[in-house]
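Of the protein chains in this complex, one is absent; all others appear in place.
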Amino acid sequence: MSGTLGNPIVRSLNTLWKLVLVLLAVSFISFALIDASPIDPVAAYVGHQGKDNLDLVELQRLQDYFGMNEPFFPRYLNWVGGLLHGDLGVSLIYHQPVEQVIGAKIASSLMLMLTAWALSGVLGFFLGVLAGVFRDRVLDKLIKGYSLLLASAPTFWLAMLMLIIFSVWLKIFPIGLSVPIGVLAENVTFADSIRHLILPAVTLSVIGIANITLHTREKMIEIMGQDYILYARSRGENLPAIVKNHGLRNVLLPAITLQFASFSEIIGGSVLVEQVFSYPGLGQSAVSAGLRGDAPLLLGIVMVTAIMVFAGNMTANVLYGIVDPRIRRGVHG
Amino acid sequence: MQKNVQPILDIKDLTISFMQYEKAFQRSELEVIHNLNVRIDPGEVVAVVGSSGSGKSLLAHAVLGLLPSNCNAFGFIYFKGELMDGKRLEEVRGKDIVLVPQSVTYLDPLEKVGRQVRREREEKSVFSRQKELFKYYGLEEKTEQLYPFELSGGMARRVLLAASLIDSPTLIIADEPTPGLHLDAAKKAMQHFRNFANEGHGVLLITHDIELSLEVADRIAVFYAGTTLEEALVSDFTSMEKLRHPYTQALWRALPQNGFKPSPGTQPYAKERIKGCPYSPRCGEFSKECDSDMPMKMVRNGRVRCIKAT
Partner (left out) sequence: MDNPIMVKPVLSSAKKSRINQRQKTIILLVLSIGIFVAILVAGYLCTDKAVNGSFMESNITPCIEHPFGTDWLGRDMLARTLKGLSISIIIGLVASTLSAIIALMLGFMTATFGKRMDSLINFLVNTSMGLPHILLLILICVAVGKGAAGVMFAVIVTHWPSLTRVIRGEVMQLKEENYIKISEKLGHSKVKVAVKEMLPHILPQVLVGLVLLFPHAILHEASVTFLGFGLTPEQPGIGVILSESMKYVTMGMWWLAVFPGIALLFTVILFDLMGDCVKKMIDPHSAQE
């Protein structure tokens, strides 16, 4: 007999629907915020000097082109419509379609983010489990202390520290960018790309590790206090066996949630890290767009990011449904 | 009860206290169990009967060597004649002394029950023992592949039993094994423990249900305010005069078949420990001598902690 939580497909659709609503809300709020801002698309497009040099007719034409005199809702719907077709407008800074700009930058960003995400997930999980199992012992105090320290440090400052230590003092890694300066595109080797990727990726990972470690540790502590762990002990299972047979399996589910939740943090962190290392990705472009009033580009990047977060949440849900037998087999009675 | 057969379990003067933190700057030591005595001979089911929350579960943890780290525990625990310490208790835990817990929450929710009963072992001998136990308790073979959430209450109880018997133990400690069941269903469930004891093993039943104990156990140890006041045969409960301690007699009077008469007053908390007999505030026979330390003494076929008992 299936309970009311029954059909996994129905529940997935329900979650999907909720996430879509959130996505819509994000789009609306972002658009409204940009709209309310003092950004002047004309100034962004031609520059402030350029704008002063325009005569009234040209100014009017540009304003009409950017829809500045039209009411809010039609513009919003227009933009959303374009979104659904993959048309995100034209970047005011780069004078190219926003999709193209994003397309060009997204690869390097993804490389950075995925590397950091994977590294922080694996190491964070491992350290968190250790700390939780050996709670209050020396190992835990070390791991906890170290993670707290890292989690309390500003991301961009840690990035600066890494830059100072490894690029300026030790000169092991390049100071920034994603490829060597002055080298033609076709001459950039894979090794070069990796070299430029390492420092930003490690920096981003380090922050991610700290957070995942702390949260995994908490979950592990909770699990180790459960009845079934006590029962396993009463049956004579020793600590390694308990962790292996009961601890790991039960912490895996929350770990999945944590891992995918960290996705948002990683994206946010990448904005700061890219800035410090002048690493040309979506994060850096978002900052430029914001500073220079490139509304379409900023909105475009915001939406792409929201979709990435959305995808992460969806994936987490699906994985949960597969891994947790209570969901897989449906809750009975 | 032959005098020359050694008991399976003999606990003397067990005292357990906790370190507690309170809202002020205080740190205090709370004595939850003191001078507890209980004996289980081969073939016996002995019930430790006390009200809920009075600390009885600690007794189970103590015998299993699973006391939490903020505990101080002293006492003599003899298992099959051997004086046990923390280390020895750990060695026999799960194999010779086993726990049958209250409910399915004590099973790993993400592991199939068959595997849990086998304690994750895959050897043929363990497998066949598990299947044999399941068959004995009337569980279908496919139950092996189920997860705990898919078991009914009755199935869960039988799975927990099978899990405890997988390594053929000598002593079962059953901690409130039939919570919420009414008497008839509980009696049927307890029959398995009875059968186990009848094979020459021992069962320590920890419960608040005195009526169930009267149906199933051989002897009853009366638990009050952290200590045992009396150890009596079940047959002693047929009439009030055969019981020794005023509190046990009050319990007798409170049974439905004897008039359901409650006694005034409540059991003291561990913090309110007084010197001498803990039952004094409520006892009709109280006198000044009751304020001193009271060891257990033999009275007829049982033991009691009361200077006035006959």
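A and B are the chain letters, set down in written order, and residue numbers restart from 1 in every chain.
Keep this in mind: contacts are C-beta pairs under 8 Å (C-beta built on N, C-alpha and C of every residue); 3 or more make two chains touch, one makes a residue touch a chain.
In this text the structure is predicted, and so the values were computed from the model without any measurement.
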Where A:42, A:298 or A:316 are the choices, the one touching the absent chain is A:298
From B:75, B:109, B:153 or B:179, the answer for touching the chain not displayed is B:75
Among listed residues A:160, A:198, A:248 or A:323, the absent chain is touched only by A:160
Missing-chain contacts on chain A, rising order, are 18, 21-23, 25-26, 29-30, 33-34, 36-39, 136, 148-149, 152-157, 160-161, 163-164, 167-169, 175, 264-265, 267-269, 271-272, 275-276, 286-287, 290-291, 298, 301-302, 305-306, 309-310
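Note that in this section only the chains that are shown with their structure count from here on.
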As the complex stands, chain A meets chain B at residues 227-228, 230-237, 241, 245-246, 249-250, 253, 324-326, 329, 331-333
Interface with chain A, chain B side, in the complex: residues 64, 66, 90, 93-95, 98-99, 101, 105-111, 119-120, 147, 149-150, 152, 163
